[in-house]
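Yeah, one chain of the complex is gone here, protein chain that is, but the others are all in their spots.
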Amino acid sequence: MIKVVQYINQFFANVGGEEMAHIPAEVRTEIVGPGLAFQQAFKDEAKIVATIVCGDSYFNENLEEAKKTILEMIKEYNPDLFIAGPAFNAGRYGVACATIAAEVKEQLNIPVLTGMYKENPGADMFKNKVYIVSTKNSAVGMKDAVKKMAPLALKLAKGEKILSSAEEGYLPNGIRVNFFEKERGSKRAVNMLLSKLQDKEFETEFPMPDFDRVEPNKAVKDITKAKIALVTSGGIVPKGNPDHIESSSASKFGKYDIDGVMDLTEETYETAHGGYDPVYANLDADRVLPVDILREFEQQGKIGSLHRYFYTTVGNGTAVKSSKAFAAEFSKELKQDGIDAVILTST
Amino acid sequence: MVKEIERAGIPVVHMCTVVPISLTVGANRIVPTIAIPHPLGNPALTMEEEKDIRRNLVARALRALETEVTEQTVFEK
Partner (left out) sequence: MKLELGYIYIKDIQFAEKSKVENGTLYVNKEEIKALVMEDQNFKSVEVELAKPGDSTRIMPVKDVIEPRVKVEGPGGIFPGMVSKVQTVGSGKTHVLKGAAVITTGKIVGFQEGIIDMTGTGAEYTPFSKLNNLVLVCQPVEGLKQHEHEKALRFAGYKIAIHLGELARTLVPDESEVFETPTVKEGFKLYPELPRVAYVLMLQSQGLMHDTYVYGVDAKQSLTTMLYPTEIMDGAIVSGNCVSACDKNTTYHHINNPVIHDLFSEHGKTLNFVGVIITNENVYLADKERSSDWSAKLAEFLGLDGVIISQEGFGNPDTDLIMNCKKIEAKGIKTVIITDEYAGRDGSSQSLADADVSANAVVTGGNANEVINLPALEKVIGYTSVADIIAGGFSGSLHEDGSITAELQVITGATNEMGFNKLSAR
């Protein structure tokens, strides 16, 4: 039997409305409020062993204290699963549910689930940390919320595979999961276009991402003294690709010594990149990684020196997250080696 | 990658052909190059002519590194 602890606010516990929002957390061992519907939906698979009731104002105004106390209360019951809410569009309640759910997940390492309306401020704050089931914007949607939350809660407790957000009903959490739709893509596109043309609501299958920004660093004061490193995502590697960098979706980067190398030739270097026509780069890798010119500049004193190593990976189909991790790793080395500036080439 | 290098505190110039992608991902110093399969070359030319092009592009990249910028800047010339 799966043991469940649920968190609800003063309103859903029938203690009172706004005038009772100041009450501190307390434990009830009988089933309270929405717990009834959840218990019914769980049938014999799970049992709500305790319900924590806490005022919304109390939780938010005494955040650290509330988190600590509630965590202690939950621990008592050694549950297999923690459910908070659903909070619908109640802002402070939503934030409380998501905050405590995230805390429980992190501290007690048990599966957690909450539910709220997509515009609840708690949703944006925590949807990438805990599963938040998308509900209607008021308690009228309780039945619907339980219908989605109860099965997902059981799945989480049993450690079963969680399908895509579209199938399970949780708010998209930044993790893309494949699944089979009912209609093929072209038909979905036609239907989406018709809705868009008729000014009806439609849901994009992929919301556009926000790209973060980094402030530019100060310019190099005297380039003729600078130590410059070469980095490329064009997959230039010593002939034979000694580290087997993948042609697409690279899982690693390479670091290669070019001490004394004046020119990249057909016999010595090639590209491992599978996303562009490799002929030109294979004939003369300087076309992607300009070692020849930088050596020339080095001799003429136009730059201080060219760094002994170059770093390389294949950008083709490689997850942004992976290339970020590669760069974070080798940037540390570059920093340690006293590099003043980097030339990064991409294909 | 370009952002991570920048984040580490090293000035970086991104030499690439598809400038819009570089702008979208957030490079701050950008030098536009020739074509995707040969950013710093042009196989239609002789080796010497190609080297001239490459010399100019690398020189432009060095200039970009020497230039203070406050926002994303494409060094067209």
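Some observations on this one:
Note that the chains take the letters A and B in the order they are written out, and that residue 1 is the start of every chain.
Everything that follows uses one rule, which is that a residue touches a chain if its C-beta (ideal position, glycine included) is under 8 Å from a C-beta of that chain, and two chains touch if they have at least 3 such contacts.
Every value quoted in this text rests on a predicted model; they were computed, and no experiment measured them.
Among A:39, A:62, A:247 or A:305, only A:247 touches the chain left out of the display.
Checked against the full complex, the one of A:209, A:260 or A:338 touching the unshown chain is A:209. Across A:276, A:297, A:310 or A:330, the single residue that touches the chain missing here is A:276.
If you put the missing chain back, the residues of chain A touching it would be 164-167, 172, 174-190, 192-194, 196-197, 202, 204-209, 211, 244, 246-249, 251, 274-279, 315-322. Take chain B: the residues that touch the chain left off the picture are 17-21, 24-25, 32, 34-37.
Here, only the chains that are shown with their structure count from here on.
Distance from the chain A centre to the chain B centre is 30 Å, each centre being the mean of its Cα atoms.
Only residues 1-18, 22, 24-26, 28-29, 33, 36-41, 43, 50-51, 54-55, 57-59, 61-62, 65-71 of chain B touch chain A when the two sit together in their complex.
Every residue of chain A that touches chain B in the complex is listed here, in rising order: 211-221, 223, 226, 231, 233-234, 276-281, 283-284, 286-290, 292-294, 296-297, 302-303, 313, 320, 323-324, 326-328, 331-332, 334-335, 339-347.
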